[in-house]
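Note that this complex is displayed minus one protein chain, with the remaining chains in position.
Lettered A and B in written order, each chain numbered from 1.
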Amino acid sequence: MTALALPSQPAAPAAGARRIDRATAEPAWVRLALIGLALAFLTTFLFVPLAAVFYEALRKGVVVYARAITEPDALAAVRLTLLAAAISVPLNLVFGVAAAWAIAKFEFRGKNVLVTLIDLPFSVSPVIAGLIYVLVFGLQGWLGETLRDHDLKVIFAVPGIVLATVFVTFPFVARELIPLMQAQGVEEEEAAVVLGARGWQVLWRVTLPNVKWGLLYGVILCNARAMGEFGAVSVVSGHIRGMTNTLPLHVEILYNEYQFAAAFAAASLLALLALVTLALKAWVERRFSH
Amino acid sequence: MPLLLRRHSVLPGFGLALGFTLLYLSLVVLIPLSAAFLKTASLTWGAFTAEVTAPRVLASYRLTFGASFLAASINAVAGLLVAWVLVRYRFPGKRLVDALVDLPFALPTAVAGIALAAVYSTNGWIGRLFVPLDVKIAFTPLGVLVALTFIGLPFVVRTVQPVLEDLEPELEEAAATLGAGRLQTFARVVFPTVLPALLTGFALAFARAIGEYGSVIFIAGNMPMVSEITPLLIITKLEQYDYAGATALAVVMLLVSFALLLLINLLQWWTRRRRAAA
Partner (left out) sequence: MSIEVRNVTRRFGSFAALEDVSLEVCTGELLALLGPSGSGKTTLLRVIAGLETVDSGQVLFHGEDATTQHVRERRVGFVFQHYALFRHLSIFENVAFGLRVRPRSRRPPEAEIRRRVHELLALVQLDWLADRYPHQLSGGQRQRIALARALAVEPRVLLLDEPFGALDAKVRQELRRWLRRLHDEMHITSVFVTHDQDEALEVSDRVVVMNEGRIQQVGTPQEVYDQPANAFVYRFLGNVNLFHGRVQEGRALIGGDSVAVPAHGDTPAGAALAFARPHDIEVLRPRAGAQGIAARVEHVLALGSLVRVDLRPDAGNEVIHAELSREDARGLALAAGERVLVRPREVRVFAA
């Protein structure tokens, strides 16, 4: 969507013709200098650290790498990470569709406030996101005693990890869908109703097919954040190996124990996930723009 | 619900969709967030101010807000440059570079943290280059700046880029026919047009940076009074079971975040108005 809209460049000058720069183009040396500067900045801050992850992961050889990502604690961490994403992404997907339907297709008072509130989790520090769940579900928290009496554990257990993940990924799908569905108006939905379609039929047959790329886009971003969340999950997890460790937390523990090769091996899995996410995102953006 | 007056529509499901939205929003976001404010209310005003103005806490504010502001400023300049280059010029590998700009969004912060620590430590690929200058980056406040610059980068690029793409070439051509040079055209025509978006990107990067935790703690060194950020201080207090202290700090951070959110909304409204008027 972004890279494709290039301003048309002047055609190559015919041999012997004197080149006249377009009035609104910079001289070639300025162009080259700016491109060089931008790439140098991106290299020091993005590309080198990314390369370092894979370099450090494989520095001790493929065998060490393979062992690091197949040890039981690593596998348990992968499983928990997948579980947290598998719960939080569908929940936030359903929420995103419901919120976008109410906000984009109907007029009601207080709508702008609602849209702002939906964005709220993005402006809350992940550490605070974890903290507020400790305040509600922790031993000292509102529901602490009730939970203990029923022998239920939320904080320092899997439910807490899932809740924290749901919180930090809360707005992703909704904020993709709301502007998209607003832009599409209600005429097609009204046409469907006039032709006899009922509630779910309108949603399934008209609305969702029209926003499927935006939906997918939101899900991809939501999933990446769900699998990669560190701060919020760190507060509520309790770091119990093999039990309440997600993959990012597993990376931290290994790193703090100076098992650098193993830490970077686990990190490389997450970096791969990030690269796949970016590739999918670029692909969806290109489909989207047609 | 008298607040929610609505106009008639033949489309179904308004009550169900809005009801579910409000319920889910309350359960996941609003009620837990209110817990932080209610918990703080149990402190006396004196105890609260003592908590949030202790010397170690003040030092953490200075670092968190100072480094965030600097990082967002670096991002404003570099982000505008990157956006300009991506929109205006062709070069090999451009599509790849464009996609990788979002890396800080997609890369888990813990991974970013250990990678930056490895690269910017004294024996890392880049940190090594600064040893002769007697400059240490990792495990100093400078490391915090590096991490916050990393995570804030996409915000400026992605808010400025669409505005630059929408910029009509006629505007710059008109400036050229009126005798303006390229630099004048940029300063007087292009820059004012992208300014609202640039400020929005700056504010987004700043807001993200002050709450950042994962990418910072690995590279910061976390020395009290020197390289300890406020979110880390919250966790430290929490691990010492000082819930009231942790929550008091969280409330200060939340209030700052909400103020920034308001500011960002105003900036975005300004941006939209500018673009609609163009």
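One rule holds for everything that comes next: contacts are C-beta pairs under 8 Å (C-beta built on N, C-alpha and C of every residue); 3 or more make two chains touch, one makes a residue touch a chain.
Being a predicted model, the structure only gives us computed values, none of them experimental.
A.B. asks: What shown chains does the left-out chain touch?
C.D. replies: Even though it is not drawn, that chain still touches A, B.
A.B. asks: For the chain left out of this view, which of A:L75, A:V94 or A:A191 touches it?
C.D. replies: The missing chain is touched by A:A191.
A.B. asks: Would you mind spotting which of A:R205, A:R241 or A:R287 touches the chain that isn't drawn?
C.D. replies: Candidates A:R205, A:R241 or A:R287; residue touching the omitted chain: A:R205.
A.B. asks: In terms of residues, what is the contact footprint of the unshown chain on chain B?
C.D. replies: 7-8, 10
A.B. asks: What residues on chain A make contact with the chain left out of this view?
C.D. replies: Output for chain A: 187-188, 190-198, 201, 205-206, 209-210, 212.
What we mean here is this: only the chains that are shown with their structure count from here on.
A.B. asks: If you average the Cα atoms of chain A and of chain B to get two centres, how far apart are those centres in Å?
C.D. replies: Each chain reduced to its C-alpha mean, chain A and chain B end up 15 Å apart.
A.B. asks: Inside the complex, what are the residues of chain B that reach chain A?
C.D. replies: Touch residues, chain B against chain A: 3-7, 9-14, 16-18, 20-22, 24-25, 28-33, 35-36, 39, 78, 81-82, 84-91, 94-95, 97-112, 114-116, 118-119, 124-126, 146, 149-150, 153, 161-162, 165, 169, 172-173, 176-177, 182, 185, 207, 210-214, 218, 231-232, 234-235, 238, 241, 243, 246-247, 250, 253-254, 257-258, 260-261, 264-265.
A.B. asks: Please output the residues of chain A touching chain B within their complex, sorted ascending.
C.D. replies: Per the stated touch rule, the residues are 2-3, 5-7, 9, 23-24, 26, 30-31, 34-35, 37-39, 41-42, 44-50, 52-53, 56, 94-95, 98-99, 101-103, 105-110, 114, 116-121, 123-128, 131-136, 138, 140-142, 163, 166-167, 170, 186, 189-190, 193, 198-199, 202-203, 221, 224, 227-231, 234-235, 247-249, 251-252, 255, 260, 263-264, 267, 270-271, 273-275, 277-279, 281-282.
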